[in-house]
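Here is the structure we will look at.
Shown here: the complex without one of its protein chains, the others still in place.
On to chain A.
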Amino acid sequence: MDFSVVVEYFPRLLEGAWVSVQLVALSVVLGALVALPIALARISQNWWIKGFPYAYIFFFRGTPLLVQIFLVYYGASQFDVVRESFLWPILREPYWCAIIAFTLNTSAYTAEIFRGAIQAIPEGEVEACKVVGMTKAQMYRRVLLPRAFGIVLPAYGNEIILMLKGSALASTITILDLTGMARTIIARTYTPIEIFLAAGGIYLAISMVIIAIFRQVEKRQNRYLGTVSIKVPDKG
């Protein structure tokens, strides 16, 4: 074992880590935006409204992320319509394909977390809103969504960490994220153990930062609860 290669290539690994962080941050934010309407539609009692979100969530949670990335990156190019459309400059780029695949994937998981949180709010609060005479939109905006945000945090933190780990798959479509960078360095230095372990260490460090941030936000968001902690049903 020769860990001097790690020292030598550490700046390159950090470059890769920065790409990983970007991928995760962008797809998590976009994913949350996509997830919200899906979660709301999924809660509906009407089969015509909840049918699509149900299938969407089932597909993205039931198939490997790797398949989803390949479907977006390689699959889309099978159709001439796509290749001639205005979308092609985006779908040609591995970076944006990864963002699209990650966003779709994480939005399915996030939608389930949101749904769990909204449904975990006691029925009495919904009734109270109705009694006060709020419209459905007001009830969601003033009570249910802010409440759900607090409940969602622990599970959502987990989902971001899962996304961070999933982002390693970006390396399979030539993106130089942390894993991709590690593989390129190894192709040159033939020191898989040292470099992969260093990359693993960086992933661990990023996860710890995410956990620490979420602890702070959770404390702030749920400060009115005192020391009581809430458990969210763990969905996948």
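FYI, a residue touches a chain if its C-beta (ideal position, glycine included) is under 8 Å from a C-beta of that chain, and two chains touch if they have at least 3 such contacts; residues count from 1.
Please note the rule applied: contacts and distances are computed from a predicted model.
**Student:** The complex lacks one chain in this depiction; which UniProt name from "Histidine transport system permease protein HisQ", "ATP-binding cassette domain-containing protein", "Cytochrome c oxidase subunit I" or "Xanthine dehydrogenase family protein subunit M" does that chain carry?
**Tutor:** Matching "Histidine transport system permease protein HisQ", "ATP-binding cassette domain-containing protein", "Cytochrome c oxidase subunit I" or "Xanthine dehydrogenase family protein subunit M" to the record, the invisible chain is "Histidine transport system permease protein HisQ".
**Student:** Which residue, A:V67, A:L87, A:A128 or A:I213, contacts the hidden chain when the whole complex is considered?
**Tutor:** Of these options, the touching residue for the absent chain is A:V67.
**Student:** Going by the contact rule already stated, which one of A:V7, A:L87 or A:I193 would touch the omitted chain in the full complex?
**Tutor:** Candidates A:V7, A:L87 or A:I193; residue touching the omitted chain: A:I193.
**Student:** Would you mind spotting which of A:Q22, A:Q119, A:T172 or A:Q221 touches the chain that isn't drawn?
**Tutor:** Checking each option in A:Q22, A:Q119, A:T172 or A:Q221, the one touching the absent chain turns out to be A:T172.
**Student:** What residue numbers in chain A mark contact with the hidden partner chain?
**Tutor:** With respect to the unshown chain, the touching residues of chain A are 58-59, 62-68, 70-71, 74-79, 161, 164-169, 171-172, 179, 182-183, 186, 192-193, 196-197, 199-200, 203-204, 207-208, 234, 236.
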